[in-house]
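Here the complex is missing one protein chain, while the rest keep their positions.
Labels for the chains are A and B, by order of writing; each one numbers its residues from 1.
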Amino acid sequence: MIDAYLTHLAILIGIYSILAISLQLSLGYGGLLNLGHFSFFGIGAYASALLSVEGVPFVICLLFAGMVAAFFGWLLSIATNKLKGDYSALVTLGFSFVVYAVLLNWVALTNGSLGIAGIPRPNFLGIDFSNNLYFLLLVVFIALLSYLFIRKICSSSFGRALESTRDDELAAKLLGKNTTKLKRASLLIAAFFAGISGSLFAAYITFIDPSSFTFTNLIPILSIVIVGGLASLPGTIVATVVVVLLPEPFRFIGFPTSILGPIRQIMYATILLLIIYLKPRGFYGKIDLE
Amino acid sequence: MLKIQNLSKKFGGVMAVDNCSFEIETGKITALIGPNGSGKTTLFNLISGIEKPEKGTIFFNGGDITRCSIEQVSNFGISRVFQQSKLFKNLTVRENLLLAIDNEDTKFWKSLLGSNKITEGKETKLKEVLNELGISKIKDKLTSDLSFGQKRLVELARALLNSHHLLLLDEPVAGVNPKIKKDVAKLLLDLKKGGQTILLIEHDMSFTASIADRIVVMDSGGVIAHGSPSEIKNNKQVLAAYL
Partner (left out) sequence: MSIFLQLLINGVIAGAIYALVSSGFSLIYSTNKFVHFAHGGVIALSAYFFFWTLSNSSLTPVVVIALTMLFSALLGYLLNKVFYKPLRAKKSSSLILFVTSMAILILSEALVLLIFGANAKTINLIKNNHGMEIAGAIITPLQLAIIGTAVLLFLGLYLFMKKTKIGKAMRAVADNKEVAEIVGISSEKIYSWSFAIGSAIAGIAAILISLEQNIEPTMGTSLMVKGFISAIIGGVGSVPGAILGSFSLGLTENFGTWFLPSGYKDAIAFLLLFVFLLFRPQGILGIKNKQR
């Protein structure tokens, strides 16, 4: 019983850590406050779910999810390209509303508010991932790959160029950097990994509906990135563990789910506020939130 | 080398740069002076491609760069230092300078697969500039932790390392202590000896007179005088503009 519960939490931590490090890439390194990041997660989940209920193998669904999300990341980068600061954040927020509205209303494709049920668990290489322990291993493996890939980007000269754009875009342009290209690439990659984590989420939960992808869901992910500290990848992982586990004790006190939901929201919002006021560098951050 | 022709730029109803024309020569230090609001920084912004003029043309090395983007202007070989700090504040001095040398770092796969190495030649050049400006001791510090004078020097170093034919300096010694001021004056003269072309904005007249070959005087967006420091000192129009 306890094992099953811990496995469940570990799987969630794995999925959210992919989502959080991808947000870290675009926010911490690229400097784009992407409030639509959770939509890439949703797009990935839907893209993957729609294929897998048709019997398409999981690996293809996973990659397809990443690519569809990346495509939308590219679209979003066109809209945010010329804009700065809070204006580009507003655009990303608007983007999340648009995605939600489409998921809800394009019934022919997404089945509307009823959502998609019966998403199959992966089954390949002779392994049936309906077993949660195996699924956990799959999640850990993909999370590790994603982490290493994003770390490689951040420590490369491309990452340095990206950071220069974050600190001062005009100065980067004056050194001849094509900042449009840098920002587009970072958003595209971030969206790709968010899509991948969405695909894992859909395959794990086996049921998705639009309400799981509203913009309020971004708050815990944003909290993770900010608690861990901007431009710190190990910090992001530690923060994912902390933020996912933090509301769990309330489950044991015996609160009903109707109360658990708001309590969780209150916790995340409070964490976010506390960090902003008391520790704007987060716990392991290299740079200040400002 | 750089030729400004009938350049005009309006902000709201005000002519910030008004039918401005002059030319600067290769291998010389040209100083741009004039009262506050006379359009000097706007002119720099027009050259860098940050602002676009309503009228007129900018020629650089024979080519028309009037409508070029900021990146293109930089890649054609114009390097610039701003009046206020434009360093990447969360990066170290070395990283700031590497960004100026490395022009392949926006190539994603190349830099990811590690084939975008900083060559030894570039590494040597970096060291040279660090030594020349006396900032090698602080090369691993974050630029946000530097003093004002150090920031100015790093900025100068970064502009020097960014490959260029022309250096634009917007008040490079404003607010720094006399020692750094002297060092910078010597450095600029050394750079000139090395064949560099420099266009600078400066308020400190004695500093300007000591290093500039030519002086261009601007007032209310237009050029009112143009000549050697001694010619400018005796120009009545210039005296009138300043009084």
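Keep in mind that, in the parts below, a residue touches a chain if its C-beta (ideal position, glycine included) is under 8 Å from a C-beta of that chain, and two chains touch if they have at least 3 such contacts.
Every value quoted in this text rests on a predicted model; they were computed, and no experiment measured them.
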item: Interface partners of the hidden chain - shown chains only, full complex considered; value: A
item: Touch criterion as defined above, residue of A:Ile11, A:Leu33, A:Ala65 or A:Val139 at the omitted chain; value: A:Leu33
item: Hidden partner chain, touching residue among A:Leu9, A:Leu90, A:Leu137 or A:Val241; value: A:Leu90
item: Contact partner of the left-out chain, one of A:Leu6, A:Val59 or A:Ala101; value: A:Ala101
item: Missing-partner contacts on chain A, residue numbers; value: 33, 35, 78-79, 82-87, 89-91, 93-95, 97-98, 101-102, 104-105, 216, 219, 222, 258-259, 261-263, 265-266, 268-270, 272-273, 276-277, 280, 289-290
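Following the convention adopted for this analysis, only the chains that are shown with their structure count from here on.
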item: Rounded Å distance, chain A centre to chain B centre (Cα mean); value: 42
item: Contact set on chain A toward chain B in their complex; value: 152-153, 156-158, 160-161, 163-164, 166-168, 170-179, 181-182, 185, 231, 286-287
item: Residues of chain B that touch chain A when the two form their complex; value: 48, 50, 69-71, 74-75, 79-80, 82, 86-91, 95-96, 98-100, 102-108, 111-112, 114, 116, 158, 162
